[in-house]
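In this view, the complex is presented without one of its protein chains, the others remaining in place.
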Amino acid sequence: MSSVAKKLQELQLEIPVAPKPAASYVPYMISGKQVIISGQIPFVKGSVEGQVGKLGDNFSIEQGKAVARVCAINIISQLTEACSGNLDKAKCIRLGVFVNSTPDFTDHPAVANGASDLIAQVFGERGKHARAAVGVAGLPFGVAVEVEAIFEIE
Amino acid sequence: MSSVAKKLQELQLEIPVAPKPAASYVPYMISGKQVIISGQIPFVKGSVEGQVGKLGDNFSIEQGKAVARVCAINIISQLTEACSGNLDKAKCIRLGVFVNSTPDFTDHPAVANGASDLIAQVFGERGKHARAAVGVAGLPFGVAVEVEAIFEIE
Partner (left out) sequence: MSSVAKKLQELQLEIPVAPKPAASYVPYMISGKQVIISGQIPFVKGSVEGQVGKLGDNFSIEQGKAVARVCAINIISQLTEACSGNLDKAKCIRLGVFVNSTPDFTDHPAVANGASDLIAQVFGERGKHARAAVGVAGLPFGVAVEVEAIFEIE
């Protein structure tokens, strides 16, 4: 068993099968050694129930972290498809974390850690990444967090 | 005639000549095989008239889609300059779509499709791309949409 697969098992994380692309844009593109993953919404079995909210208004930092973690799970799902299941060849380069928040909210890094910590747990040293975390006015479906990613495949 | 040129003709799309860079930043940079295109504002002949608005407030989804399409035209304009007119060598990797919107607006993907659909129409299979679409608090000149892009040139 690969080391990433072992870690997913330890964390009791089930990575969903990536949905097929159905529009002009696709969930990921490969450019040279980079896998560029589209902004992931926190869908769980096709639904955003429980993932909708705005930080600084009706959503706590802990709730926001949990949503960021779901986005990261969906990123791993797309990455699994992109590298044909061989996650041990993958290294995270960058996460872009968009936090749906009010004008006076200032704890975006704490929310973004929900995604960063999961990627670091699952991929170990190869999970450390550059990051930008900002507060946005709104997000698709009203979800609390959207995360995009760049990985490198060797 | 190249296949992209034919498609532009079919769509009766005239791609404007890219304005020359005039500041510390430039409209695009080439890094390896990637062309990184700066955030494009929906200028039409140097003006943003009719492109100013906020989704969820005074601007409909259809209006927003039309502005996103203008941004995509300006991206093709810069790309034409970057690859010396040989658009058939280019493949779209990623669009970043910033939608000027109110805190309660949630249809960013529909607006972003105005850019994604045009790129897919013009470039066909080579037009499919990764994407992040988010709602921002505001944009330069008050325009409704800004779009940045990464293409790959072979």
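All chains are identified by letter, namely A and B, in their written order; residue positions are counted from 1 within each chain.
Keep in mind that, in the parts below, a residue touches a chain if its C-beta (ideal position, glycine included) is under 8 Å from a C-beta of that chain, and two chains touch if they have at least 3 such contacts.
Please read these numbers as outputs of a predicted model, since none were measured by experiment.
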Listed residues B:Y28, B:F43 or B:F123, member touching the removed chain: B:Y28
Contact partner of the left-out chain, one of A:M29, A:V70 or A:A133: A:A133
Hidden-chain contact residue, picked from the options A:A5, A:I30, A:V52 or A:A120: A:A120
Residues from chain A at the interface with the omitted partner, ascending: 32-34, 56, 93-95, 101-109, 112-113, 116-117, 119-120, 127-137, 150, 152
Residues in chain B touching the chain absent from view: 21, 23-29, 31-32, 36-39, 54, 96, 98, 102-103, 136-142, 146, 148
